[in-house]
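Have a look at the structure below, then the notes.
All protein chains but one are shown at their positions in the complex.
As written, the chain order gives the labels A, B, C and D, with residue 1 at the start of each chain.
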Amino acid sequence: MSAPSNMRVFVPCDALSIALGADEVADRLVAEAASRSLDVTVVRNGSHGLFWLEPMVEVEVDGVRHAYGPIDADDVPELLDAGLLEAGPHRTSLGPTHSIPELERQTRLTFARVGVIDPRSLDDYLAHGGFDGLRRALTMAPGDVVGEIETSGLRGRGGAAFPTGIKWRTVLGAPATPKYVVANADEGDSGTFADRMVMEGDPFCLIEAMAIAAHAVGASHGVIYCRSEYPHAIATLEYCIDVAPQHGWLGSGIAGSGLDFDIEVRVGAGAYICGEETSMLESIEGKRGMVRPKPPLPALEGLYGKPTVVNNIITLASVPWILANGGAAYSAHGVGRSSGTLPVQLAGNIRRGGLVEVPFGITVRELIEGYGGGTASGRPARAVQIGGPLGAYFHDGQLDTVLDYEAIAAAGGLLGHGGVVVFDDTIDMAAQARFAMEFCAAESCGKCTPCRIGSTRGVELIDKIVIGERRSADVAQLEELCDVLEHGSLCALGGLTPYPVRSAMQHFPEDFGLGDRNSDQNFEQKVGESN
Amino acid sequence: MTVIDPARLVEMANQIGDFFAPYPEQRRVEGVRNHLRNYWDPRMRSDLLAYVADGHEAELLPHVLAATQLLQTEADGRSAYAGPPRFES
Amino acid sequence: MIRDRTLSKRRQPERPSLPADQASIVSAVLAANQLDPTRLLVVLQQVQHELGFVPNDAVGQIAVGLGLSRAEVHGVISFYHDIRTEPAGRHVLKVCQAESCQATGGRALTQHIQDVVGCELGDTSADGAITLEAVYCLGLCAASPAVMIDERPIARVTVARIDRVVESARSAS
Amino acid sequence: MPIPVKPEQSTITTCAYCGVGCGFKAETSGGQIVRMTPWKEGKANHGHSCVKGRFAFDYYRHPDRVRAPMIRASIDDPWREVSWDEAFAYAAGELRRIQETHGSGSVGAVSSSRCTNEEIYLMQKFARVGLRNNNIDNCSRICHSPTQFGLSATLGAGAASQHFDSILQSDVILVVGANPTEGHPVFGSMMKRSVRRGAKLLVVDPRRTETVDSPHCQASVHLALRPGTNVLVLDSIAHVVVTERLYDEAFVRARCDWDDFELWMSQVGDARYSPDVVGPEAGLDPDDIRDLARRYAAGPNSTIYYGLGVTEHSQGSTGVMCLGNLAMACGMIGREGVGVNPLRGQGNVQGGSCLGSWPHMFTGYRFVTDAATRAVFENEWKIELDGEPGLRLPNMFDAAVAGSFKGIYIQGEDPVQSDPNRHHVEAALRNMECVIVQDLYETETTKFAHVLLPGSSSLEKNGTFTNAERRVSMVRKIVEPVAGLEDWEITVGMINAMGYELKYDHPSEVLDEIARTSPAYSGMSFDLIERVGSVQWPCNTAAPEGTEVLHTVTFPRGKGSFMLTEYVPTKERVDDRFPLLLTTGRILSQYNAGTQTRRTANNAWYDEDVLDISADDAAQRGLHDGDRVRVVSRYGETELGITVSGRVHPGVVYTTFHFAHTMVNAVTSDLNDWATNCPEYKVTAVEVTKVTS
Partner (left out) sequence: MWSELRALRDGVDLGTPPRDGEPVTLSVDGVPVTVAAGSSVLLAAGIAGCTVPKLCATDTLEPFGSCRVCLVEIEGRRGYPASCTTPVDDGMQVRTNSEMLTKLRRGVIELYLSDFPEGDIDGGWSQLNDTLDQVGVHRLADDHPYRSGANHQSGVLDLSNPYFLFDQAKCIVCSRCVRACEEIQGTFALTIGGRGFGSTVVAGQDESFLDSDCVSCGACVQACPSDALIEKSLFPGGYERADSRQA
């Protein structure tokens, strides 16, 4: 049997894959291949998001990718012995990648290329439909590009769910120049990592999206504001925005058109609040990340006081597909006012944690049980926090809630950036409520009074409630404080912190010494109604 | 006795002369003359005239000297005051 | 704290200046950023990258270089947790404190790390080997709990795993 | 419990410290001022303030205050306290005696810009009706007299063309020889506000001042010229405007004398003013000169603010004319956001200029040689007036040294400390037979006085001030004058003692008299100012509430006139013995000769004059920060501490003049402006050597 020539073996370069040993696997593969004189190219792809299988190694045989995982570096020799390069059988064999059930069942529009391509390879990107959306957009009038986004029904995936088309239309109509496109990559919510996966797995998609936005609104400069906790994403982005202009995809006269647009990466410095768009703009301007009041809207007075598109990474990453395939094709997915797909991130105490891109309309239970396989600990799931640290805690009786913006809101929560964090029955929900206040206190910019002082008072009150000396008075005060935070805060950090606090107290009163919701008829009165 | 040291008066007059030097001849002389007429205490003017007349003509710039001669003529003729001053010399 | 120096008359307070080698590094960073005040945060990050921290004595130079006041620069430094005004230990171990890691035993892990390293979050071990920092999410939540040592992420952290990490950080220079 | 005292009463008044003229509320409790807070309706400050006006008011109750009139026959005698009447009688008697012996012109008077318009007016009236001569001058002689001369010559009005707020509509701000953030801090803040809103700043100044470089305020172009080369550099800027045809021909044709313009073009257009020639001589990069000229000419709205860095030169008046020419040539005059504006030093320097305290002019800049003007005052005052100019202040001192001038009445000034060539001034005063000084404290000058009249501070009297934007604002009595009389009452007492009968019940009557005799003030009255807050002259039937922007339709002189501004280098030159050029200025926390501010806690910031020297020059002389040095010029010497500073270029040293013991004016030259005798404080060749104790 002659050794196969120029085989491509894929090992993810995604940060979580690396955190699970992918670099060691890749190094070992290169070393082993060399020692065996095998003609192997190790490609560092993004992750498919099946993190319980990472590090996952793939080999491409006759145009089909076959997966193995999870692989430890020490497994590499035996994997090669088992005939990896011919997709031979091994105890870690997963079969053709596309038929892995958790992947097969997804609807990957935004994440279609993530895990498939070499993120740093422009050729790979182009070979997988890259820049099709931009090419089409450049043939359209800016207003028509915006129209396509409006047709798609795309709403901001960062949390606020504001219709992207309306935002772009506002910037397009703003007379002031220059205009900016800012990509919010300050993905700070616990339990979310979709932005990171795009930046690490399909960075040219973000570049393409920003260029489309630039064309659509008339912007000349783009900024990607990425949190410092993502060094791998930053390195990948910087590589790609360096490469793109060399091939005419950034800079002056993009793709032979009249579009001039460049992008700069700015790195955060450890401030969750800078994920709030106005705070982020301040930070990009080199200032303290203090929240600005709205109005003025950033769309009219954003970066340096100029009209600015500020979009989340996932929002932007959805744009090239929409332009390439049409807004109507996108809005064919989803339910009601929640069009398209949502990349859900399964995290916390979950067996099969990872990224699941599905159309809106799936239930929480389908996600956690169907995709996630239940808790990692094997114990019963007790609470699920949806939408990051400012999202509400759901109890086990609410798992059939449908995942779309309106349904989650109706259930007293918010979808946020699509993070789902599962907790088993060992969790102390009073501690979680306290943490919500503590997090608000730690990350408050300090501008508005409810958030600046209220968050600290909140921590103190929850401590008092748990001690229980004057529990009813303290609970009443906490309720009042939550009102002040929710309705009086300048931005969503203070405004949403009551969500996890109230939901924890409402759904898990026993953890606060407030009786048991299953046995105590009056617990609702005790903990008060959260509107 | 002079009211001020004459050397100082000559210095001041020549400084005024420096300013008017670039003007055409007539405006140059009249400029100096008007300035001395409108801004100088009459005792300073007469001291300067007396000093110049005392053989110190060479110490003044030629057009300043010409201006002092205009002033001398006016003083001699007691000609009436010629109206409000003009700046443009 | 009471500050009262009404009686000390002086024209300009003496402000210590940065050692020349550090000052020239700061100058280079400022020049690389075109003396653009909107790049203050970038400048601070780069100075920290070069010097390991942003010395208080560099603030005046940075302020003048960018056309800002010392107060503004101080305000920005004190806002961002990443910017340090004292040198860190040889290694920085960031321990995630957020919910996904809490759901997977993160609180106990944090306590264990503090015990093993011998200092609280925010402090540096006595031997100067490790600085512990709280971090709110590393984006590794599908395999919590997670930490990051220097720029190396580690997920699905166990006590045994962290002990090895700490040990090798201590022994490495 | 730290509950603050609540003031019982609040009175609106005007700060006397600088030419900005901020409105303040003086808040009192138990008859004493407990604080001064800025008045939000003050049109010069809009509720803002600086460390002087806001806080440095305690000088008024300093133990050093002169509390009673005093006289002495000889300056070697001790002072003898006397009644006001005795003081007036003695002083007037002495002046009369001198006039009888040495002639009518042997005595004179000097008014103070720290006094009110009414008081300044009364001082010139004192000279004209009391002394019966025109020997009256004011302290703007040593600061902004060239402004009055130069702007009158070109535009026809010796005052700022704009109001302060106008700078918010400027696109380009050209600051020449001024440092507003130190000298005129509240206006400086307004300037910075304009810069933060996008106006571009161009600075011509030998020093890298705070105006050039401070947080959020950086000059786009800074011409750090060699001291003394103002006119050369301004002509070079004009050269660029002319040769690159950046001028506004339509404006010039419509508004200015075209023949004079052509004459001017041919002068400044000459190759000798090319930036390539001027640059090396002035120590500048020629491209910077071009850059500045182009930016100024491009506007669209470019304005000029300038200070003593322009006027205190042997070509001070010429420098001012250069600015007037430049503004006219580029059409940058006669609307909001443009103009030419002097930043005046003392609280009422503009008033000092306007109110006739000149040896050659009556109120409103009308010549004493003009019979019609004289007739107005002769009619008002019922007395025949002298139709020839009197002596200027420096000439009075010259004459005193020469022995022909023997008596002087000085109101609120300290020429020994503030006038050029200290030794000359001292010799002059020592030569006099009667020196009458009216001041708050004993000063360097009172050492030579025979009569000491206790003056009243601006907190102790009623009247009006005119600020640098021609704005007349109310000064109100907050506390009683320490010796019972307001300054205007003292001057009235002196006039009466000289034998001219005169009576006013209130200073408003003096302003009424000014209005009757002066067209630019004809609509002005205390009632009007009370009603509208403050009024910018001209105020007359055409402009019943005053005029914000001058020259909108025509110039007061009709067509604007381009003056020829040939550069004549100062005679003050560096050489091997005196290789450095000393230039002078002020600092925020101290005011002028420091008479008031040195008697407040402002010394916490700055308690002595310090010499700024470049690192190169310091190193060459083995000097270090904090060393004491001897500063020697051709005229004298003094000792100072030094700061090694990046704000001055090699070859230039700089100091302030706030402290009497420093005696900076013992070093400065006695060269002065060709037109007005304003001293050349900004250029003195010196050497600096370390003092080894």
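To be clear about the criterion, contacts are C-beta pairs under 8 Å (C-beta built on N, C-alpha and C of every residue); 3 or more make two chains touch, one makes a residue touch a chain.
Here the structure is a predicted model, which means the values were calculated and not measured.
A.B. asks: Who does the absent chain touch among those shown?
C.D. replies: A, C, D
A.B. asks: Using the document's definition of touch, tell me which of C:Gln22, C:Thr38 or C:Ser69 contacts the absent chain.
C.D. replies: The one listed residue touching the chain not shown is C:Ser69.
A.B. asks: Which of these, D:Leu225, D:Met498 or D:Leu588, touches the one chain of the complex that we don't see?
C.D. replies: Residue touching the absent chain, from the options given: D:Leu588.
A.B. asks: Of the residues A:Ser17, A:Ser283, A:Ser455 or A:Thr497, I need the one that contacts the missing chain.
C.D. replies: Of the listed residues, the one touching the omitted chain is A:Ser455.
A.B. asks: Of D:Val34, D:Leu246 or D:Ala427, which one is in contact with the hidden chain?
C.D. replies: From the options D:Val34, D:Leu246 or D:Ala427, the contact with the absent chain belongs to D:Val34.
A.B. asks: What subunit D residues would touch the chain not displayed?
C.D. replies: 1-6, 25, 34-35, 37-41, 43, 46-51, 54-55, 165, 168-169, 181, 185-186, 188-189, 192-193, 196, 214-217, 336, 588-589, 601-602, 604-605
A.B. asks: Take the complete complex as the reference. Which residues in subunit A touch the chain that isn't displayed?
C.D. replies: Interface residues of subunit A facing the absent chain: 271, 273, 288, 290, 293-295, 441-457, 460-461, 464, 470, 473-474, 477, 480-481, 483-484, 487-490.
A.B. asks: Of the residues in subunit C, which ones touch the absent chain?
C.D. replies: These residues of subunit C touch the chain that is not shown: 1-6, 8, 13, 56, 59, 68-75, 78-79.
Throughout what follows, only the chains that are shown with their structure count from here on.
A.B. asks: How many angstrom lie between the centres of subunit B and subunit D, each centre taken as the mean Cα position?
C.D. replies: So the centre of subunit B lies 28 Å away from the centre of subunit D.
A.B. asks: Among the residues of subunit C, pick out those that touch two or more other chains and give their numbers.
C.D. replies: 37, 72
A.B. asks: Which residues of subunit A touch subunit C once you look at their complex with the stated criterion?
C.D. replies: Listed in rising order, the residues are 15-16, 18-20, 49, 51-52, 54, 187-193, 195-196, 228-232, 266-272, 283-289, 304, 345-350, 353-355, 376, 385, 389, 419, 421-424, 427, 431-432, 435, 439, 442-443, 445.
A.B. asks: Which stretch or stretches of subunit D touch subunit C in the complex?
C.D. replies: Residues in contact with subunit C: 213, 215-218, 601, 603-607, 610, 643.
A.B. asks: Which residues of subunit B touch subunit D once you look at their complex with the stated criterion?
C.D. replies: 1-5, 8, 12, 15-16, 18-19, 21-23, 35, 37-44, 81, 83-85, 87-88
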